[in-house]
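Yeah, one chain of the complex is gone here, protein chain that is, but the others are all in their spots.
Chain naming follows the written order as A, B and C, and within any one chain the residues start at number 1.
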Amino acid sequence: MPRFARRLKKHEGTLRVEAFSDGVFAIAATLLVVDLKPPRGAMTGAQLVDALVAEWPTYVSYAMSFLYLGIIWAHHHAVYRLLKRTDQVFLTINILFLMVIAVLPFPTAILGEYLGERGERHRIATLVYTGTLFVTALLFNALWLWGKHERRLIDDDLDERVIRATTRHYLVAPIAYALAFVVAWWAPVAAVIIVLAMALFYLLPSELLQSYEHREPRAHADIAPDASRA
Amino acid sequence: MPRFARRLKKHEGTLRVEAFSDGVFAIAATLLVVDLKPPRGAMTGAQLVDALVAEWPTYVSYAMSFLYLGIIWAHHHAVYRLLKRTDQVFLTINILFLMVIAVLPFPTAILGEYLGERGERHRIATLVYTGTLFVTALLFNALWLWGKHERRLIDDDLDERVIRATTRHYLVAPIAYALAFVVAWWAPVAAVIIVLAMALFYLLPSELLQSYEHREPRAHADIAPDASRA
Amino acid sequence: MPRFARRLKKHEGTLRVEAFSDGVFAIAATLLVVDLKPPRGAMTGAQLVDALVAEWPTYVSYAMSFLYLGIIWAHHHAVYRLLKRTDQVFLTINILFLMVIAVLPFPTAILGEYLGERGERHRIATLVYTGTLFVTALLFNALWLWGKHERRLIDDDLDERVIRATTRHYLVAPIAYALAFVVAWWAPVAAVIIVLAMALFYLLPSELLQSYEHREPRAHADIAPDASRA
Partner (left out) sequence: MPRFARRLKKHEGTLRVEAFSDGVFAIAATLLVVDLKPPRGAMTGAQLVDALVAEWPTYVSYAMSFLYLGIIWAHHHAVYRLLKRTDQVFLTINILFLMVIAVLPFPTAILGEYLGERGERHRIATLVYTGTLFVTALLFNALWLWGKHERRLIDDDLDERVIRATTRHYLVAPIAYALAFVVAWWAPVAAVIIVLAMALFYLLPSELLQSYEHREPRAHADIAPDASRA
């Protein structure tokens, strides 16, 4: 089978899984905003401004979760780019992963409700939130580890060093969110800072993402076997 | 027409139907979470934890329905992979099928409301829920039976044994959900266990899904007629 | 330019417009269900059943609107299949059309609220609902008439008779919904029956949809210029 056909086939094989996943990501991200309701009962303009400002914990939670979803969506996409096919176990892990992604508006709403205060309820909201992120990171790693184990689902000519770098890169997330979960018992604000730091970490150019650049020339060759024929 | 072009054509023919279906699946799955609201009125941390724990029937209903939607989505996808084209009756059944899929958040919310108690209301909620799953399974089978009857819409070179295995595999669902519906009159918990068992059944590797593996070599040949030319 | 490349180009040209449209259709259809809420306050099982049964006008409105959206989506898809490109006016009409599609959950909820009673409010709800369908049908016709006028956006080799049949076929809708709107003043139930009859009319095999079958052979030739080369 020529490389072009193989590529199209691969594309077809994962296309609808990716479409379904994209849908869940996009909807979960957009549903976050459903909790933002225009304040009612504000009599004067000053009261309206106060009411809007008082909702800041909801805005922070919304922004943090949207950023988180955007970034994990990008990495979900990156993993799919390395796959040559999927199997049933992978699809099952993917469903469980999406289940936790879709549930994220719930812990986000809880955090938005209690982020603005100090005390017990703030701590519990942060524990629920970081706990959810931890489970998401675990399932994301399960997806990758299942796919890369003995090159089960990944491209044959993918460099072993890229695989190892990817594995290391993604293992940071569950460790950091577990840390945030533990820290949340004593210092919920510190836990939130860890979550934001992780967002920055996965946004920064990394070994993993550099490897994509390096792959480009190979990819070119991959789909252009006809060039030699022209 | 070369096989590659035929494949692209087929792809085009069902692409938007699949996109619309994927959208409905993804949104229905994500809307399930809209019923999860942060508890209000909890004064202390302990009360908040209690209120969160007390919502467990909602979590169970959510997880069960999300899993159900994920699995039936995967099988909907599997059926489309076997199709070479669609017709008007198929599209009409597909709309009715999606109508019931989209309504699922409603029985899920009813079940989440009453799953945690014993008695009449629990039984009625379970009847509504299993009844909806039964109708979904009926319409799914109608889709497949219409498509496979006299090979109306399916690939010409699809093995007759694969068709028969698929038919048998999917007929299990309406029978099991009808059973769950009947059982729900006496033992709602047993009905819920049947629903979860069906999820496992359709997740396990099956004759049907193995057949996909077997088809791969054929598929390779299918889109690589150029290989002989190269 | 070979026909295959032209086809791919066309596909690319309308792909994202169709994806955006599909998204709006799928979400509007799925949001219809947001109005279905589990009844609260039912003390006994019998009361719960009564409360569920009492919501029948909501179920009827939901089913009618979902069916309507599914069918108009299919015909929107059919029109795009006849297009070879889009232009700015077409895209603008498409945005206005989608705006009314996305608003449909609102008149559906109004109808669901008052369909079960007799009198003034029922009549007004039916007027709002049929009025919305009338505007949708007008914009749908505007889309088609703009595209087909002097073959502005449609395939060059599309049979003139197919174009005329399509125009006639789609003109039935605004006329019927205008009729339903007028009838709603005296007999709201008759207006609802007209809406359901239109759904059946657009589901039945028609001259327009038969023409697609006839086009198939041409389409085969269209994307298979390589056949002569093989």
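Brief remarks on what is shown
We adopt the following convention: a contact is a pair of C-beta atoms (placed from the backbone, for glycine too) under 8 Å apart; a residue touches a chain by one contact, two chains touch by 3 or more.
These figures come from a predicted structure and were not determined experimentally.
Residue C:Ile95 is the one among C:Leu36, C:Val49, C:Ala63 or C:Ile95 that touches the chain not shown.
Among C:Leu52, C:Ile72 or C:Ile110, the one in contact with the hidden chain is C:Ile110. In the full complex, subunit A touches the omitted chain through residues 4, 11, 18-19, 22-23, 25-27, 29-34, 36-38, 40, 42, 44-46, 48-49, 52, 62-63, 66-67, 70-71, 73-74, 77, 80, 203, 205, 209, 219-220, 223-224, 226-227, 230. Residue positions on subunit C in contact with the hidden chain: 1-2, 5, 8-9, 12, 16-17, 19-20, 22-24, 27-28, 31, 34, 88, 91-92, 95, 98-99, 102-103, 105-106, 109-110, 112-114, 119-121, 123-125, 128, 225, 229, in rising order.
Quick note on the criterion: only the chains that are shown with their structure count from here on.
Rotation angle for the C-alpha superposition of subunit B on subunit C: 90 degrees, rounded in steps of 5. Work out the mean CA point of subunit B and of subunit C, and you get 25 Å between them. Subunit A and subunit C have Cα centroids lying 35 Å from one another.
Contact of a single residue of subunit B with at least two other chains is seen at positions 19, 22-23, 27, 31, 34.
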